[in-house]
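Right, one structure below, let's go through it.
The other protein chains are all here in position, but one chain of the complex has been omitted.
Going in written order, the chains are labelled A and B, and every chain counts its residues from 1.
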Amino acid sequence: MFTEYVFHFLSIMALFSAVMVLASKKPIHSVLFLTMTFFAIAGHYVLLNAQFLAVVHVIVYAGAIMVLFLFTVMLLNLNKDERSLKPMWVKIIAGIAGGMLMLILVGVFREYDVQSAQDPMTTQIGLVKNLGKILYHDYLLPFEMSSVLFLTAMVGAVLLGKKEQI
Amino acid sequence: MKLILILIPLLPLLGFLFLGLGFKSIPKKVTSIVGPGTILASFILSIITFIHLTQQAGTQSSLFPHSDVYTLFSWISIGSLDISFSFLIDPLSVLMLLVVTGVGFLIHVYSVGYMKDDPGYNRFFAYMNLFVFFMLLLVMGANYPIMFIGWEGVGLCSYLLIGFWFKNHEYNNAANKAFIMNRIGDLGFLLGMFLLFTTFQSLNYQDIFSQAKGMTSGNGTLVAITLLLFIGAVGKSAQIPLYTWLPDAMAGPTPVSALIHAATMVTAGVYMIARSNILYVLSPATMEIIGITAITTALFAASIAIFQNDIKKILAYSTISQLGYMFAALSIGAFTGAMFHLTTHAFFKALLFLAAGSVIHAIGGGQDIRNMGGLRKKLPKTYWTFLIATLAIAGIPPFSGFFSKDEILSKAFEFNHVTWFALAVGAFMTAFYMFRLFYLTFFRAFRGTEEEKHHLHESPAVMTTPLIVLSVLAAIGGVLNIPVLFGGENWLSGFLAPVFADAMAVKVQPAALSHATEWLLMATTLAGCLVTIFWAWRRYVKQENGLLPDEAKRSLLVQLISKKYYIDELYDFVFVKPSLWCSRYLHQVVELRFIDRIVNGVGQVVIWTGNTVRYVQTGNVGFYMFIMILGIILILFFNILI
Partner (left out) sequence: MSNLATIPIEYYLVFCSVLFCIGVFGVLIKRNALVILMSIELMINSINLLLAAFSAYTNDPAGQIFVFFIMVVAAAEVAIGLAIVVLIYRTTHSIDIDVLNKLKW
């Protein structure tokens, strides 16, 4: 029963802050609400027995990505209150489109017969030891490849961010 | 040994690449060395191969190792189809190698003089080398596809060389004609190969022949295969009904006529049938068809040749007629006789063409024998060589043609008396038209213009030397296969025997002729020939107005023959005109009104749509996102629906 309460709490928190990301006028507020969403999702990971994932999520998203966003906001001095929204009719159409998408997604998932967990959950798979074994054994090549991706992204970011024209 | 075999066809190919790529930047002196030089090298290598083969015969217990296949590399391998690029060396292919490279070399040397002032000198030798390459491939291949490469290649070179002086529209038409006629035959060859593959699951000579050996005579599939292959041979070797390209092919330079359209390429059909001897022996129905076609061709072409006035056209019809002899020999199972005649024919026909070229060269381009005459004094070397060649082709002993023709005739007599009679009549006609040509060209007074008379001169040594060498060959070529009758030992028959051994085992051998009969036959044909020669002499040398002008009154039959039986006109009417009309109709109605409009319409619709739809590309990122989301929604929506 307790877990169900936690789940509802976290869900509502995540959804509320997600809506606030869009609703707030200043980008800096959006960033802060986004951080809140991320923490709520991290809580969900813990609920799902994916502890290691939760930790990594906090480090990567709340730590690295949020800092990047904040720095960009500061760098561009974007904290002015500007008209960041589109005209009304666009909002209405977007609302209809987004709503339809949600309806259809929910409809699809209802249609799809999900097999509920038959087994009592082991708490083991989310631990570092298990994930590490799989990651370094079955997924070694993609893991190594991702380092190349990171290097490329780093070089690209530096090149794009340089002051002088290339 | 393998290296030598690779080099034999490779050298002419390299020569072609060198001359063809260098084109105009290579000086004529270099061309004159490279062009004939590569062929000479191939000739020498062929002789080495020949010696090797004969020595092998001595060391091994069997006569010849029939299975001397040298595989260079695997070429095509798909499923059960496995074609390797391999060469077969056996007496038959070695004989052809020697003929092709030997005669080819002499003609190359001759061309150095003949083509001296031609602007396309390098191009000429490049084509000639390419031709020799393909011809060698044709005779050396160890399976049908390799032969087919050569087969198509020589057709291509023939096309290129007939249309060598491509500025003349007529010549181009002649080249097209040759190409298209050959293509009809090639289709037969190709279909024959397909059928061979479906029947035997292989295209290698050895696999096919060893399997075919066990089949019953008259097997329907074999008959179909052999008929299709024979259609190929009909196209390439200019038999009825596909012969009309050969006389027109004389548009090319004379050495080309000598090499391609007399000595080598046109004999490819004979070689192919001789190679497939076992298949043909097992299908008597095909053999009968070949026999009828061949004899008809031999007589038909000979009769046309009597009334022709163009020196090269007479020789062309003579070639067709002689090819008819070879096919007739094949049809009665006298494969050795056919190959023997092929060899001697290569000698004397090449010689005839080259000598004719020398005559044309002396006159300065004219080819009409009515405007020649009296050239005996002016061109002594040409005269003597031409005489030897004429005696050879007419079958006068002891020249080579006598032996080969006599062998065919005696074999024909063994087979069937009607065949013998028809062929003998052909031989008389040959003797007549050849001596008509000879007398009109070299005897009596010169009938050309004063200017031409002034121009008359003997050809340079580079042209006359090949003539002399060839005339020696044409004179003594008969020693290859002197019959037992004259105390010879039938060397060529023994040499080729292993190739035809299987076929001979299958074939029913008619009783050999007694020597007396052979003597009688020989005497009959010889007497007939001498009579016709004498008749020609009386008519064209003695009689004052032996040469009738074109407008003179002629009997209906003569009129018919002198117009070549109107075969060209007939083909024109039956095939060319309707297809032209059909094409015109298709062009004007179907092409212009329907296809063009459809194609243009499609283009216009695309242009119109593009012009309209491009405004969707607003450049607004938000709009694109909308569209994307819309697409996702639609996909999911349809997913639910379906």
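Keep this in mind: a residue touches a chain if its C-beta (ideal position, glycine included) is under 8 Å from a C-beta of that chain, and two chains touch if they have at least 3 such contacts.
None of these values were measured; they are calculated from a predicted model.
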Absent chain, residues of chain A that touch it:
1, 3-4, 7, 11, 14-15, 18-19, 21-22, 27, 30-31, 34, 37-38, 41, 44-45, 47-50, 52-53, 56-57, 60-61, 64-65, 68-69, 72-73, 75-76, 78, 82-86, 90-91, 93-95, 97-99, 101-102, 105-106, 109-110, 114-117, 119-123, 125-126, 130-131, 134-135, 138-139, 142, 146, 149-150, 152-154, 156-157, 160-161
Interface residues of chain B toward the undisplayed chain are 614-615, 617-622, 625-626, 629
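Here is the rule we go by: only the chains that are shown with their structure count from here on.
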How far is the middle of chain A from the middle of chain B, if each middle is the mean of its Cα atoms, in Å?
81
Which residues of chain A touch chain B in their complex?
86, 90, 93-94, 97-98, 100-101, 104-105, 107-108, 111
Can you list the residues on chain B that touch chain A in the complex?
622, 626, 629-630, 632-633, 636-637, 639-640
